[in-house]
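One structure is given below, represented as structure tokens, and several questions about it will come after.
Yeah, one chain of the complex is gone here, protein chain that is, but the others are all in their spots.
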Amino acid sequence: MKYIRNYRKSFQLVIFCRQASYSSVSVVRNQNEIFDNELARQTSDIGRIEKITVNVHEKIKNETFSMNKHLSTPFNVAQHISKWMVEKSALALVDNSKVWDMHKPLEDDCSLRFLSFTDEDPHHVNKAFWRTCSFVLGAVIQNAFNDSIKVLLHSFPSPQITSGSFVHDAMVSLDDWKPSSDELRCLSADMLKLSLKELPIERLTVKEQLAQEIFAENKFKLQQIPDISKNSGGKVTLYRVGSHIDISKGPMISNTSLIGRCSVTSVHSIETDNGKLYRFQGIALPKGLLLNHFAYKILEDRSTKLNTKDYGSTKKQAMV
Amino acid sequence: MNQADLSKLVSKLRINIRPRHYNLKNPKGPEGRLERLRIVVTGLIKHERIQLNYRVADEARGYAERLISEAIRYGDCHAPTMEIADYWLTEKQLIHKLFKVLVPRFHECNMSYTKLLRLSTDHELTRMQGVLELRGNPYPPLIKDLSRNRNLLHNVLLDAARKDYRHEQYLRIAQGMSSEGKKSNEETITGNIEDKDKNEKA
């Protein structure tokens, strides 16, 4: 109870005197600065803006838009169509084959389709949703604890929906911590707050060196980065929600507002090659899908079981 | 401070009733308001699905529900109900439809008789539109049925949970058998479980 920041704030139960540790704050600020600079640099590198034609296939009618190469994203295309389209689309399908992030600039003339959670077969969207939930859970873990407790995010395994829970592994400087139900509720509330803030999920591909610069403080990430860049041609894909940055292969959904009901259900301590880690597990549903509380409780109960996906093998986890 | 009107007994409507009616400004006053709603109610009973201004639809919905509930309550041999039906349905063949088609359709219905949906509007300037429809109409549905599609996320999760639960149950049965000392049976049972799982997948 005493470890979670949110709890202390909301219940006025000051157990730990909050020390002004600026280290974590400055690390995050530094990361974001590097991210912003890189984003600005990449946009300015485009130089002369070229036009591309984008054909959008929708059920009612097909439309053609003239967009900017390397600058316009499927999100911008959706903005041209309708507000509703912006709000419900989670992913885009380019040329009927490539799954595209909503915030990833388009590279060439293409045909475009928007994917949402209520499509006939939303396989890709579901996977992206599960991945995003893991990622957002990381943001929650990063900010939830008191400053006296050191938190290092490790990674999250690739999404497997049938396992019943999304997962994020992190190192927390606590021995034998077993979260109380109130603490879990605080974590869930933090996650819900993020979804209510309606934050866009930004995407940026950077070089290996820059990624190492961003994650200079995180020993786990530094270990993982060379492996990842080797597999994707010396590049590392970063995602950012709010001020939280993490490595992921993607794709992810466009906005945290698409996360509806969510709860962090359990935390297990696991032994890995990198020492003892905590595995945070949770369950979430997209905004449009409604489920009665009884069925949701069944899913919640199931998600408390230890998720053994990529259990103990950190190398695999780094591939996410 | 009011007292409930005792002279009439009405069936409860299964829709949300606004505390106050919409005025629906009309040069003829409240009479004109009812006349306007009468056109809508007649149209709804005739076409079973209509698109119109949301407020008018919301207001007309209550009257349509009440008309159907009165028809179910009293039947076609009750003079006051017949008079009300005569007022609300301007086309007289629709009175037959009300008593001969809609009453049998709805008399065991435990939901609202109508559905009201909001339409998304692209422009802020246009008035909000709605679709008012009778349940059980012959048209294709307006809303996707999210409970049937097994590919949707919540259904994927529920299916996985069900499978998990069954697997646990089989394991428990198998354990129970093995504890009785029938170790030889265990292998065959686990084999059966796998077979069943395969069947489920298929």
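Chains: A and B, in written order; residue numbering restarts at 1 for each.
What we mean here is this: a residue touches a chain if its C-beta (ideal position, glycine included) is under 8 Å from a C-beta of that chain, and two chains touch if they have at least 3 such contacts.
What we mean here is this: contacts and distances are computed from a predicted model.
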* Pick from "Protein FAM114A2", "General transcription and DNA repair factor IIH", "Large ribosomal subunit protein bL19m" or "Tom7-domain-containing protein" the UniProt protein name of the chain that isn't shown here. => "Large ribosomal subunit protein bL19m"
* **Contact list for the unshown chain, restricted to visible chains** => B
* Can you work out which residue in B:His47, B:Arg73 or B:His167 touches the chain that's missing from view? => B:Arg73
* With the missing chain put back, which residues of chain B would touch it? List them for me. => 1-13, 17-19, 21, 30-31, 34, 59, 62-63, 66-67, 70, 72-75, 78, 84, 87-88, 103-104, 107-108
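Operating definition for what follows: only the chains that are shown with their structure count from here on.
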* Asked: Mind pulling up the chain A residues that touch chain B in the complex?
  -> 82-84, 117-118, 120-123, 126, 129, 161-164, 283, 285-286, 288-291, 295, 298-299, 302
* Structure fact -> Counting only contacts in the complex, chain B reaches chain A at residues 120, 122, 144, 146, 149, 151-154, 156-158, 160-161, 164
